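With one protein chain withheld, the remaining protein chains of the complex are depicted in position.
What follows is chain A.
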């Protein structure tokens, strides 16, 4: 088969896309396997003898492992809470007609647009007053401001696609709305609920500003600890990049799972 110039150009273009997407990520992972001397080498080295020392160091460091556990606790709890609160709301938005419904829906969705710094200031003051500063709870709750909208949006969309005959049949059998929600919508809407949960988890896991402002020593999350390495003279680059890799790896896997829904999730359906 002859490789035409058009095909060649296409292949080169696609290869460039792959390199573009992966290079910074690759450079971080490579650095995580380098010694400090290799990282500081000028010009940078491309071929090196990999070492696992950086990973051994960060897993021995209770600060890093503690931060990852904190991130897990906060992201999981906030996700569970967002689904518990959001899925019923999505059911109501998908299935009932009532006045002000579209305004309510807009209000849910518009929460995603608000800059964290707007809420971080007052929540900081409130958290001091009620003694919630530096607790998991304050992060779990504040993360609902961006997790609830995503759950409500994706689940409403999903629930709307469930055929209503099932519901009518159940109603004839005497099922009330709560049973219909639990026995029909939850199981049939499970894929959408799962996607929205993964998105909530990713957003919570990646969040820095709230975590930076609302935590001190006890509840620092993984991004906060990774950021905190960035002061002082001799930066431990290998450890920093190993920490970065450990932080990014789980979310990347999750993101690949929901990659087909990525655009819908990030745009909240702006492109139908």
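Keep in mind that, in the parts below, contacts are C-beta pairs under 8 Å (C-beta built on N, C-alpha and C of every residue); 3 or more make two chains touch, one makes a residue touch a chain; residues count from 1.
One rule holds in what follows: contacts and distances are computed from a predicted model.
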From "Sulphur transport domain-containing protein", "Sugar ABC transporter permease", "Polysulfide reductase NrfD" or "TldD/PmbA family protein", the UniProt protein name for the chain not displayed is "Sugar ABC transporter permease"
Of the candidates A:35, A:51, A:65 or A:177, the residue in contact with the absent chain is A:177
For the chain that's not shown, point to the residue among A:58, A:74 or A:226 touching it. A:226
What is the set of chain A residues that contact the non-displayed chain in the whole complex? 7, 10-11, 13-15, 17-18, 20-22, 24-25, 27-28, 31, 39-44, 84-86, 88-89, 91-93, 96, 98, 101-102, 104-111, 113-126, 141-142, 144-145, 148, 152, 171, 176-178, 181, 202, 205-209, 212-213, 222-223, 226-227, 230, 237, 240-241, 244, 247-248, 251-252, 254-256, 259, 262-263, 266-267, 270-272
